[in-house]
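One structure follows; several queries about it will come next.
A single protein chain has been omitted; all remaining protein chains appear in their positions.
And now, subunit A:
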């Protein structure tokens, strides 16, 4: 793939945490890519490594115990993993921006909204001093904040949750980034406000022409927003494909079970499908074999012995599961690579 078709390419990413003197991988062998202007959703249950993956891309891992052990994070062909703090600062907020679940933690409570917006513009653009405030106000208007000229002088705690998330989006898009990483941006919001914010992200994505990496645990949000979907389970990518095939031709036993375990508005069922058990914690990850094996209805002996690899069954549809490995065209080479 040339760097023209891919904006971000994460290759074999391994991110570990040092817990009681041992390294545990919260992200183990994650690969996926994002094309320019594409919306890619990362979906998975709590603790599966979605946030650690996005913090790895942004180089924002907690310094005292978190570290990228292996793999590459290619942004427009350049590996971000080894970059210094200074080099990353030039990229963060300019080429890649990020918004979080709880905007309050990302906004500075003692600075006005306007100050915080101005700061991003001062750091990353050459807009003249006189112009900056005007640009800040217009950004707030762009994200649908009505009293923008007053809001610039207010503090984060004076705003509602939905308004704060709008402000975060304004800050994130201030420099027209090529990639926006949004980590559960609507999870803390009410559904009617979530609908507003998702619509806003969709609208801005088109206006700015940026790609969005949207992290969520909500399959409804995925269906609504995604072009392509990456399903994570216990620190690994288990399936990756376009949104239509994910919902209509899911392959991995985890994806299938997940889709069947959510109650749907338009149908009446007495019993929901369930996935027995829970996601293993970092410390209790199986040493080898498929990480889903204890909960998988299709588990076979081989699943405990060897690690399944992520491979394409059809063009643009990748799965990590022994049920499909024979159909990987490159299966034997890939296996050889791993072993």
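The definition used in the following text is that contacts are C-beta pairs under 8 Å (C-beta built on N, C-alpha and C of every residue); 3 or more make two chains touch, one makes a residue touch a chain; residues count from 1.
Rule of thumb we're sticking to: contacts and distances are computed from a predicted model.
When the unshown chain is looked up in UniProt, the name that turns up among "Peptide ABC transporter substrate-binding protein", "SDR family oxidoreductase", "Cytochrome P450" or "Phosphate transport system permease protein PstA" is "Peptide ABC transporter substrate-binding protein". Check A:86, A:269 or A:283 against the missing chain and you find that the one touching it is A:269.
Set against the missing chain, the residues A:30, A:243 or A:303 yield one that touches it, A:243.
Of the listed positions A:194, A:236 or A:313, the one in contact with the omitted chain in the full complex is A:194. Where subunit A meets the missing chain, the touching residues are 45-46, 160, 162-163, 190-196, 198-199, 217-224, 226, 243-244, 247-248, 257-259, 261-266, 268-276, 278-279.
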